[in-house]
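Missing here: one protein chain of the complex. Every other protein chain is in place.
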Amino acid sequence: MSPDNPALPDIQSSPDPRGIDIDQVGVSDLRYPIRVTDRDGRPFPTVARISMSVRLPHQFKGTHMSRFLEVLSRHEEEVTSRTLPAILHDLRDRLDAAEARIEVAFTYFVTKHAPVSGAPAKVGCDCVFSGTSNGKEDDLVFSVTVPVTTLCPCSREISEYGAHNQRGYVTIEVRPRKKPGGHEFILIEELIEVAEKSGSAPVYALLKRTDERHVTMQAYDHPVFVEDVVRNAAALLRADARIASFTVRAVNHESIHDHNAFAVLSGSNDG
Amino acid sequence: MSPDNPALPDIQSSPDPRGIDIDQVGVSDLRYPIRVTDRDGRPFPTVARISMSVRLPHQFKGTHMSRFLEVLSRHEEEVTSRTLPAILHDLRDRLDAAEARIEVAFTYFVTKHAPVSGAPAKVGCDCVFSGTSNGKEDDLVFSVTVPVTTLCPCSREISEYGAHNQRGYVTIEVRPRKKPGGHEFILIEELIEVAEKSGSAPVYALLKRTDERHVTMQAYDHPVFVEDVVRNAAALLRADARIASFTVRAVNHESIHDHNAFAVLSGSNDG
Amino acid sequence: MSPDNPALPDIQSSPDPRGIDIDQVGVSDLRYPIRVTDRDGRPFPTVARISMSVRLPHQFKGTHMSRFLEVLSRHEEEVTSRTLPAILHDLRDRLDAAEARIEVAFTYFVTKHAPVSGAPAKVGCDCVFSGTSNGKEDDLVFSVTVPVTTLCPCSREISEYGAHNQRGYVTIEVRPRKKPGGHEFILIEELIEVAEKSGSAPVYALLKRTDERHVTMQAYDHPVFVEDVVRNAAALLRADARIASFTVRAVNHESIHDHNAFAVLSGSNDG
Partner (left out) sequence: MSPDNPALPDIQSSPDPRGIDIDQVGVSDLRYPIRVTDRDGRPFPTVARISMSVRLPHQFKGTHMSRFLEVLSRHEEEVTSRTLPAILHDLRDRLDAAEARIEVAFTYFVTKHAPVSGAPAKVGCDCVFSGTSNGKEDDLVFSVTVPVTTLCPCSREISEYGAHNQRGYVTIEVRPRKKPGGHEFILIEELIEVAEKSGSAPVYALLKRTDERHVTMQAYDHPVFVEDVVRNAAALLRADARIASFTVRAVNHESIHDHNAFAVLSGSNDG
């Protein structure tokens, strides 16, 4: 490990006497332009918030923070299920570390067509790609948070007319199964579809009146509690052999309260 | 203006050659425990985020930031329409300034009783007390943000059943009219009542099923656009002689979209 | 104004009896992929948070929210000082409104080279492009928020060694002067340069040790209060004939406090 300028002392590489390993040392809240891959395999440019870290053995006083940035810039802003392991291996190598982690949060957009008029418009979804590499294995986790409409089954059943409904957010986090040479590939759009099937109705950016009529009645016809949302999603994720394990989180921004209702359900497709 | 330690140079009081006045100089994002007054005149303890500033004449290099804190602590955490002018006068005096400003944002709680069962529970509302004093007059502005349910008139009208509804937030900002010796007094609870009357239904923290049935149908019976919410509130605020001017802002967290609908309406009760 | 489906009632176009105009009605917190223009005239793709609104005359019950999205999508995600007036005119036209507003907030990235090693890395800056059009004139305002290092002149002067310093944010908001056929053009990079010249030292994403040594001493050699930052920036903005008026806001995330110090200074280059 040669310092960038041999004339300046390398404090970080000096020995530390306390004998305490550190689980994670790195940078966080780094904003960076990245490119992910859309459903047609084309690069989609977006803006990310990134954290990267390594495990630091007890004998070293500090890590070299600038190297995280060097590794990142060497990969030319491409962040996919293929480049994530490569970035992790470079981090371990360049920072001389047994374990490296990365978390990349970004907004992805899908074009959605209104259900009756077909009018197209884009809806943004928050995604997180994260990974850990420790020399023995690469662990990857992908998540997407999808806005949906949820309509309360209880409110519908007990009221003579109407039913409270609200915007809800479904977060689906999956660990793709390992396969020779990498991991199973799952499109962001596939996870969005699971989330939308689990709520009362999808949300859209652009709805004409014929569309608004459609989604209003669609939601009324498919009432769900947050409990139903996570169970619906879990049932779909359990049926997907490409997924090793998952966590689903549903949050309803209740229209009759100023707090939220939520449910969390984790599952494994192994054993 | 004597420095706290005459042996240390007072850089802030040194002359500045650029000849540029500064509109506001001060501290922001200061968290502080405060007491406001509830509807029965009792102190209500809460947590505030405070900014305070003064106008700085061109001849001075800087202001003395520590004095903002000294003034604040001298008023023993009481922030009301009576103490706000006193704090402003002290800021002008202690910081030797022609103009002083303060903004105090905090959460206030009101106990609300469920409409049928009568079950009590507290709902939090974001409030901001702000003021400016320039030696000629004290200008005070109070605002409160109230969660409400809104149900879409268009969705209800065009659909065979159901109607999309959502949590909305109504912010009512009022400038109380001046009167000899101070300003007209307006309870936070009165502004909350205006906001709740302007939506489709109030929100509650605790609703039993009989209550949920009630508010579901109440919302369906009183559909409002964001446009209606601000007009409803404006009509009520215009009828209140204690209010010199006002701004109403309504934001709907649309249940069928991932963006919000909003409306803003300002008015004056003078001429 | 023909509704999208003549068979469904057009509630929004129905008359409103309350006789109250509304200042702004529209959509907010809409996330959208956009392209701005970089210093070399090339499109830079980024993610925006957008609000759009119109003035609503008293005789109409509501506006047609879906049309905001239609106008936006028609401009194919290009948001520049040239397209902003065109979007505003389309909003006025399509929504039959006397006045339209838009606000587009996004992250822009500049590649910065470390001061000694020359190592390149990107730094993100928050920008806001906003505009109003009322048929008589188009008013445009651009702002950029730039992270800088600030080192306290008082701390440096009164201490035997060291000086507290911190990350600060400088927000420069300018209204470009009108000229025949449009507005004066100002690069985001030019405003970033003004902000960086006004602090103690620029910040970088990637600094090797030789660079860290450089910026540490650069900051110590150029101590500034928040008051100095806004005055420094104001002096530069006043000398720029392309700028009609400006507001500078500096916020220091004080390293010796858990609150911030701030200053605000507005100026006009007219008369």
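Chains: A, B and C, in written order; residue numbering restarts at 1 for each.
By our rule, contacts are C-beta pairs under 8 Å (C-beta built on N, C-alpha and C of every residue); 3 or more make two chains touch, one makes a residue touch a chain.
These figures come from a predicted structure and were not determined experimentally.
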item: Of C:H75, C:R94, C:K197 or C:R213, the residue in touch with the unshown chain; value: C:R213
item: Listed residues C:N165, C:S198 or C:T247, member touching the removed chain; value: C:N165
item: Touch list for chain B against the chain that is not drawn; value: 3-5, 8, 10, 30-33, 45-47, 66, 69-70, 73, 107, 109, 117, 119-122, 124, 205-210, 213
item: Residues in chain A touching the chain absent from view; value: 8-9, 11-12, 16, 18, 20-31, 51, 53, 56, 61-63, 65, 153-154, 157-158, 225-228, 230-231, 234-235, 251, 257-267
item: Absent-chain interface as seen on chain C, which is shown; value: 123-124, 147, 149, 151-152, 154-155, 158-167, 201, 203-205, 207, 209, 212-213, 215-217, 219-220, 253-259
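FYI, only the chains that are shown with their structure count from here on.
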item: Most central chain, Cα average position; value: C
item: Angle (degrees, nearest 5) of the CA superposition of chain A onto chain C; value: 180
item: Farthest-lying chain, centroid of Cα atoms versus that of chain A; value: B
item: Mean-CA-position distance for chain C and chain B (Å); value: 25
item: Sequence positions of chain B contacting 2 or more other chains; value: 154, 158, 257-259
